[in-house]
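Dropping the structure in here first, questions after.
With one protein chain removed, the remaining protein chains of the complex are shown where they sit.
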Amino acid sequence: MNRFLTPSRHTWLHRANPSLKLAVLIMLFIVTIQTRSIDFAVYQAAVYIALLFLLSGYPAWKVGLLVLSFSLVFVSSSLTMILFGKGDHVWWQWGLFRVSEESFYRGLHLGFRAIAFAAEGLLFVMTTPSVKLFYSLMQNFRLPPKFAYSFMASIRLLSIVWEEFLIRRQALRIRGVRTGRGPSGLLQHVRLYAVPLLSQSIRRAHRVAVAMEAKQFSGSGRRTYYYPSAFSRYDGLAVLMFVIALTAAYYAAAAVPWFGIEDVRYHGQG
Amino acid sequence: MNSSTMQMDRPKGLKLSDLLVTILLSLVIGVVYHFWGSVNDLFKPLFFQADELMYGMWFLASTLAALLIRKPGVALLAEVAAAHVEILFGSEWGLQLAIYGVAQGLAAELIFALFRYRKFSMGVAALAGMASGLGSFLVDVYYGYVTDYSTWMIVLKYVMRLISSAVLAGYLAYALTKALEATGVTQLLRPVTAKDYEALDHD
């Protein structure tokens, strides 16, 4: 399904406890949300991108590709604000488009912040398999097994649903169905695939629930774990590193400001 | 034979199968939406902000799951699970979507709760979808400074979003539910009715 998203090597960040990593990244995330200074946003984005290259465990070209795709994020986060945002010092106006100094910087700020978010998210995703996260939430943070296993089982069922989709295609081929091209073919596709796919997923999920309960899964009681999830020195290292990264971004913004705007929000009379 | 009544009042909370079905459905829809993203990109050049017209797709998971399973908590869970797929797929929007997911899911849940989880019509679904739209607006305000847009832009953007929510999360979810009911699969999800129990007494 996502072979592209399998790391080629494991860095120490992969070994840090997933729930802890999640907690730290959520903190960073909150910091980024609260950021109103454009320079701080820029440096956060830069620092996290650097960490991506260093610690994601993916070859540089893959990380490079992903970072390139950030430009799209940047454009779509900032453009609307730049073109249509409120502001008093108008630079350029054409029809409905109205670029002002304030809206321009606010847009840039939104863009850089979106990149920072994206990099934070990828730092987590690229170093933590989802299944491990749920194992850890269950063991270290008392997430009820009922929820954890529902998520884990569903994530895995996803690939089975995909298989089922392929099997259905095979079955239709064997039974002699040929769908046309163009809009009518598309409609036929929806009818032949969409509803059956959903109903199959429901049946499949229900069956797994039956199988789990038949294996004496209680959903809440005590249990042991095949994959242990514990805390280690890598956790301390991870916390330390993220704190240093954030501090570095903060002081860099103060020492080498590019824009020097402290708060980008609109305060004028509009 | 008083066992039939005994069978009727089982706990009403979410069973393991409810959880699994809700989450898997949302994941599947999440994946569909993920690939739908490319369709979305086709819309974009059509006219500015046209992608808002597809926005309601995000709320489909929660209304569809709620219409199918009809229990408290399902709408919220579905929305969070759908956002989870995006994170799973390494989307650039990953973490932000978790926040949106919670806000939108809560909003939809609120609507179903207002109807005390008794009414699951197309209208209620559309309302729930629009509530999710509103929820996303609140997050946008805090997070994307959308109130700093020109006023006409705010109106245009969110009216489109509301329309799309009503159509996709309301009408489409309802139509899908009906189609799924026709396949008999909902029999697995819904508790057996008293009528079915009564049928046991007749020969």
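Chains here go by letter, A and B, matching the order in which they are written, and residues are numbered from 1 within each.
The working rule: contacts are C-beta pairs under 8 Å (C-beta built on N, C-alpha and C of every residue); 3 or more make two chains touch, one makes a residue touch a chain.
Here, contacts and distances are computed from a predicted model.
Its UniProt record calls the unshown chain "ABC transporter", which is the correct pick from "Cytochrome c1", "ribonucleoside-diphosphate reductase", "ABC transporter" or "Manganese/zinc/iron transport system ATP-binding protein". The chain omitted from view is touched by exactly one of A:D88, A:E101 or A:E163, namely A:E163.
Even with one chain removed from view, chain A keeps its contact list with that chain: residues 149, 153, 156, 159-160, 163, 167-168, 170-177, 192, 196, 203, 207-218, 222-226, 228. Counting over the whole complex, chain B has residues 1, 3-4, 7, 10, 15-17, 182-185, 187-188, 190-193, 196-197, 199-200, 203 touching the chain that is not drawn.
Here is the rule we go by: only the chains that are shown with their structure count from here on.
Against chain B, the residues of chain A that register as touching in their complex are 2, 5, 25-26, 29, 33, 66, 69-70, 72-73, 77, 80-81, 84-86, 96, 98, 103, 106, 110, 114, 117-118, 120-122, 124-126, 130, 146-147, 150-151, 153-155, 157-158, 161, 194-199, 201-206, 208-210, 212-213, 217, 219, 264-266.
Across the complex, chain B meets chain A through its residues 15-17, 19-21, 23-25, 27-28, 31, 48-49, 68, 81, 84, 87-96, 142-145, 148-150, 152-153, 176, 179-180, 183, 185, 188-189.
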